[in-house]
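Of the protein chains in this complex, all but one are displayed in their positions.
By written order: A and B. Residues from 1 in each chain.
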Amino acid sequence: MKNTSLTAVAIGALALATPSLGWAQDATPSVEPAAHTAYILNTVLFLIGGFLVMWMAAGFAMLEAGLVRTKNVAMQCTKNIALFSIASIMFYLIGYNIMYPGDAWLVQDVIGGPSPKGLEPVGGDDLATGYSASSDFFFQLMFCATTASIVSGTLAERIKLWPFLIFTVLLTGVIYPIEASWEWGAGWLDDMGFSDFAGSTLVHAAGGAAALAGAIILGPRIGKYKDGAVTPMPGSSLPLATLGTFILWLGWFGFNGGSQLAMGTIGDVTDVGRIFVNTNTAAAAGALAALVLTQLMYGKVDLTMVLNGALAGLVSITAEPLAPSIAQSIFIGAVGGLIVVLTVPMLDKLKIDDVVGAIPVHMFAGIWGTIIVPFSNGDADYMTQLIGTASICGFVFLVSFVVWAILAAVIGIRASEEDEMQGLDNSEIGMEAYPEFGKGSQFI
Amino acid sequence: MKNTSLTAVAIGALALATPSLGWAQDATPSVEPAAHTAYILNTVLFLIGGFLVMWMAAGFAMLEAGLVRTKNVAMQCTKNIALFSIASIMFYLIGYNIMYPGDAWLVQDVIGGPSPKGLEPVGGDDLATGYSASSDFFFQLMFCATTASIVSGTLAERIKLWPFLIFTVLLTGVIYPIEASWEWGAGWLDDMGFSDFAGSTLVHAAGGAAALAGAIILGPRIGKYKDGAVTPMPGSSLPLATLGTFILWLGWFGFNGGSQLAMGTIGDVTDVGRIFVNTNTAAAAGALAALVLTQLMYGKVDLTMVLNGALAGLVSITAEPLAPSIAQSIFIGAVGGLIVVLTVPMLDKLKIDDVVGAIPVHMFAGIWGTIIVPFSNGDADYMTQLIGTASICGFVFLVSFVVWAILAAVIGIRASEEDEMQGLDNSEIGMEAYPEFGKGSQFI
Partner (left out) sequence: MKNTSLTAVAIGALALATPSLGWAQDATPSVEPAAHTAYILNTVLFLIGGFLVMWMAAGFAMLEAGLVRTKNVAMQCTKNIALFSIASIMFYLIGYNIMYPGDAWLVQDVIGGPSPKGLEPVGGDDLATGYSASSDFFFQLMFCATTASIVSGTLAERIKLWPFLIFTVLLTGVIYPIEASWEWGAGWLDDMGFSDFAGSTLVHAAGGAAALAGAIILGPRIGKYKDGAVTPMPGSSLPLATLGTFILWLGWFGFNGGSQLAMGTIGDVTDVGRIFVNTNTAAAAGALAALVLTQLMYGKVDLTMVLNGALAGLVSITAEPLAPSIAQSIFIGAVGGLIVVLTVPMLDKLKIDDVVGAIPVHMFAGIWGTIIVPFSNGDADYMTQLIGTASICGFVFLVSFVVWAILAAVIGIRASEEDEMQGLDNSEIGMEAYPEFGKGSQFI
């Protein structure tokens, strides 16, 4: 594979184009190809980045299917494929143009105007954009869907299907697009200098805030907090949860790397390379930090914490995966992992029942990652980062809280006690996830 | 997808940079880089598209492993990895050259001449093709394998291993290549103006037709249809089935996007972007249509129908993923999802036992997708689409029927009653898929 003769590749490539070949002495340079080639390469980044982030939907589905009990696994699978589908439709119908209103703001720099997103013509016609608008839509859609995926795990095992889906319609069509427009749509936070490269706050903390609002209104699972003690309700399949984590880890290269938004120059593609390395390093550091800390705290390694530690590392580096050195990425990711281990019990103390740990992983580590951006990126400042993450978390939490409260009041969001005890697969889906395996007790 | 006009891609790429365009009169244009770069980018599309479609083999394996009962799961895994391997060898040995005979037809425009496919030399030597022939072989092979994957699920739980593998040899080596040559190999359907962009009919309906023929000859599982009632035989693992669906969804971006066959121009890569969006949208619409319809029909959401709805949406858009608007893609995919929900019970009425629903998903939705092409693509017409899909389904069904009948007569294709009751894992594979979990009853 690699050895010293590799340098010859580059030299050879240069040689191909040097005047010594004779054809260029009397030549006008090839003007067009550069812009065309850059357009193609930028589009390829969106497409590859997009399919990798799409794959994260499978990661969330497996992570959550593994971390809930067998009696709720089919429900969790249903929610995950449905929410992704809803996001795909809603982001087209109104979400994309709310998020990227251009000049069509309803409220300048705060709320974009809703309208369906049109595709560019077959064959394309606008070199000047620098990339295919369809590929950009595809990529951005996946971020919208990711935000909804985060909510699904927290509220597992007791929420009814249809209220969840209705919330997803609003989250992916309106709530996410509005807050994301503030930064990525050139809204007020972007004007202010807020910095969130790939969405530690815009996607992850926002999803976590929506989940937190839901968890508070929904209340904990029956029996979870009893007589001051926390009842463990172990997930049905740790290998599926592990698979989900690996899928998310893989998809995150698209999430962060694709957020460079261009690879038509050597500077851009080099930055994508840096982002891949930092993203991977932060995940590794988060996993190892959780591994060591759980060993120290509990005398045994806690696999679910290691998985969530890796995810927290990924969330933490997402606000700034480009600027850090590898050493800084280790620090940023490791702190993310520690945050998860330390805040999961805290939520339990507050009797906020987050089935898969999504609030610590996505919201708390997301806030951490956003606030620490100035540590590695001199263009950001701590105060603006605080304002940005507080504004977005606050906005999403409040709006979500209102929506959940209305849904709870109007149609009810919580399964009946009997349905919860028997499992939502029975009441909501009418089929078992593992009909031939043990079904577990009614209570665990 | 591929036909004789493909060569024009490369020629077009060259033309883009030739002096005849007028901008280069006083200059030797930089002709080479453009064509070289286009060659590289086209090849990259085949490679990425190809590995994504290869990944669909894992999707079928997981989908089917999840939808059969535990006692047949190892058998289903074996069949899936074996059929993919057989396709890889047979398509090399004779399939590719039957499918793309060039001038070497045995029967002009109907049956190509069989011969092994040779690789181009190391380092390549033919810029004029516009892409690496190896990458094209790799990509096309995956479509052949996909066709065989479709058959595997329908016939699960009662077919013997070796007859299935023998059929796979014929399907991947001869049957698929012949019918695919009619369109993509520039055969008689291509001459006629038939349009099937990525294979709603050539791959999916064809695979479904082969499965249908097998299901008729094989007969239903013991106890499936008794006293006029349909006995539900629920699958062993819905999360694996969900995972399989997500894998297929991901792989489909390669399936449809790669079928653009070129991304060396901004027009081509833009079209790949459009295709990604439409493919994703149709899947989402198919899933949601099945979700809503099963809720309305049965009062509960049926997860397996949602999964199959997503797949039907994907199959439906495959004949024309480029031309539709997003709104049209929603329509095309949603109808696909509805077709599945409505036709699964119909097959049961006919006592055709399709274990995973592959005939509705791949054949019925595939026919739908093919016939509806003129709705979005003005170059197609309904009559030709009807003739094309009828010809291919008819040909594959009849040939498959004969092959299955011969296999049944000569070596027997059906496991013994005792083996079927005990599960094929025991009789054919000699190992259990989940030796430590419950094995389920003998009858369910």
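Please note the rule applied: a residue touches a chain if its C-beta (ideal position, glycine included) is under 8 Å from a C-beta of that chain, and two chains touch if they have at least 3 such contacts.
Please read all numbers here as calculations on a predicted model, not as lab measurements.
Asker: For the chain not shown, which residue from B:Lys117, B:His204, B:Arg221 or B:His362 touches it across the whole complex?
Answerer: Within the whole complex, the residue contacting the unshown chain is B:Lys117.
Asker: For the chain left out of this view, which of B:Gly50, B:Gly153, B:Gly185 or B:Gly286 touches it?
Answerer: Residue touching the chain left out of view: B:Gly50.
Asker: Among A:Leu161, A:Val174, A:Ala206 or A:Ala262, which residue is in touch with the absent chain?
Answerer: Final answer for the missing-chain contact: A:Ala262.
Asker: Looking at B:Tyr100, B:Phe138, B:Phe167 or B:Phe331, which residue reaches the missing chain?
Answerer: The single option touching the absent chain is B:Phe138.
Asker: List the subunit B residues touching the unshown chain?
Answerer: 27, 30, 33, 36-37, 39-40, 43-44, 46-48, 50-51, 54-55, 57-58, 61-62, 65-66, 73-74, 77-78, 80-82, 84-89, 92, 116-120, 122-124, 127, 132-138, 141, 161, 237, 240, 243, 428-438
Asker: Which residue numbers on subunit A touch the omitted chain?
Answerer: Within subunit A, the residues that touch the unshown chain are 1-4, 6-7, 9-14, 16-19, 23-35, 37-39, 41-42, 44, 48, 52, 69-70, 100, 127-131, 136, 140, 143, 183-186, 190, 196-199, 202, 234-239, 242-243, 245-247, 249-250, 253, 257, 259, 261-274, 276-278, 280-281, 283-285, 287-288, 291, 298, 300-304, 306-307, 310, 322-323, 325-327, 330, 434, 437-440, 444.
In the analysis below, only the chains that are shown with their structure count from here on.
Asker: From the mean C-alpha coordinate of subunit A to that of subunit B, what's the distance rounded to whole Å?
Answerer: Result: the chain centres lie 31 Å from each other.
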